[in-house]
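Structure first, then comments.
All protein chains but one are shown at their positions in the complex.
Our next item is chain A:
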C-alpha cells in the first residue's frame, strides 16, 4: 500500500496521466500518513461518518453483547413467554413486561435481546466472510481478465455464465450435495456456515470482476505501466505493485456494497427457511419466525428488521464516502 502512495506517478483512474508531477499540497501529509488524506475527506461525508459509527456500534454490540447480556439466546422460559418490551410501559401500563427480558420474549420465552445479539454475530460473520470471498474471486478474475488478453474472453464469458445462475435453486442443489459431507467434517453450524458463505461469495463476485477488469484495461495503457514494462517488469511484479493499488478504490467500494448484499442474501435465505438450522438465530431467521405474529407483536419483526436495514444502509453510506475519499480528483477539492 505504501508503495502505491509513494508512487510518484499515481494518477487518478481515468484522468490524464501526469506521471512526473508531484501533487504540491498533499505531498507532506502523504509522506507522514498516506491515509490521512483519505480520512480527512471521509470525515466531510456526514452520512458515511454516521454509517461508520453505526457499523462499529453494531459490531461491538454483537461481539461484546454476550458478555454484557449473558442470557443464552436458545434458553426457553415458557413461563415468561410472549412478554412485551419494557418500553411498552410508557403507553400501556398493563403490558406484560419484565426487566429480565428488556426487549420482550417470543412464544417460547426466548429472550429477544439475546437472540438479536446472537443473530447479529451470525449475520455479520456471514456478511464479512462472504464479502471477502466475493472480493477475492472478483479481483482475481477481474485483474486476470483485464491484464491478460488471452484470458479475457474465457473469464468474462464465465462471469456472464455465473451471473445467469439463479442463486436459490443453486443453493438448494448445493445443500443437497454438500450438506452431509460438510456437516460430517465441520459439525452442523460450521458446515452450514461454510456452505452459505461459499454460495453467497461464489455468486456475488461478478460485478466486482467486471468493474476491476474495466479499470485494469484502462490502467494497462497508461504511461507508467508502459514504463514499468519497458524496464522488463514481469506480470507477477506488475500486478501487485502497479495495477492492484490503483484499482483499490473500486474494490473497496464494491466490497462495502458486497457486505450489504451478503447480509441481505443471508436474511433472504433464512427468511425462506433455508440455510441455518432453526435453533441457530440469524437476523433473517428472527424475521421469518416472527411473521406469524407480526400483527400482535410488531417488535419481534421491528428489531431484527431495523438491524438489517440500518446495517445495510450504514455500509452503503460508508461505501459512498469511501468512493469520494479514495478518488484523488475529488479529494483535492
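As a convention for this text, contacts are C-beta pairs under 8 Å (C-beta built on N, C-alpha and C of every residue); 3 or more make two chains touch, one makes a residue touch a chain; residues count from 1.
The criterion applied here is as follows: contacts and distances are computed from a predicted model.
Chemist: Name the omitted chain as UniProt records it, choosing among "Cobalt import ATP-binding protein CbiO", "NADH-quinone oxidoreductase subunit M", "ABC-type dipeptide transport system, periplasmic component" or "Transporter".
Modeler: For the chain missing from the view, the UniProt record says "ABC-type dipeptide transport system, periplasmic component".
Chemist: Any idea which of A:96, A:183 or A:229 touches the chain not displayed?
Modeler: Of these options, the touching residue for the absent chain is A:183.
Chemist: With the missing chain put back, one of A:50, A:108 or A:170 would touch it. Which one?
Modeler: A:108
Chemist: Take the complete complex as the reference. Which residues in chain A touch the chain that isn't displayed?
Modeler: Chain A touches the chain not shown through residues 74-76, 78, 107-108, 110, 176, 180-181, 183-184, 188, 273, 277-279, 289, 291-293, 295-296.
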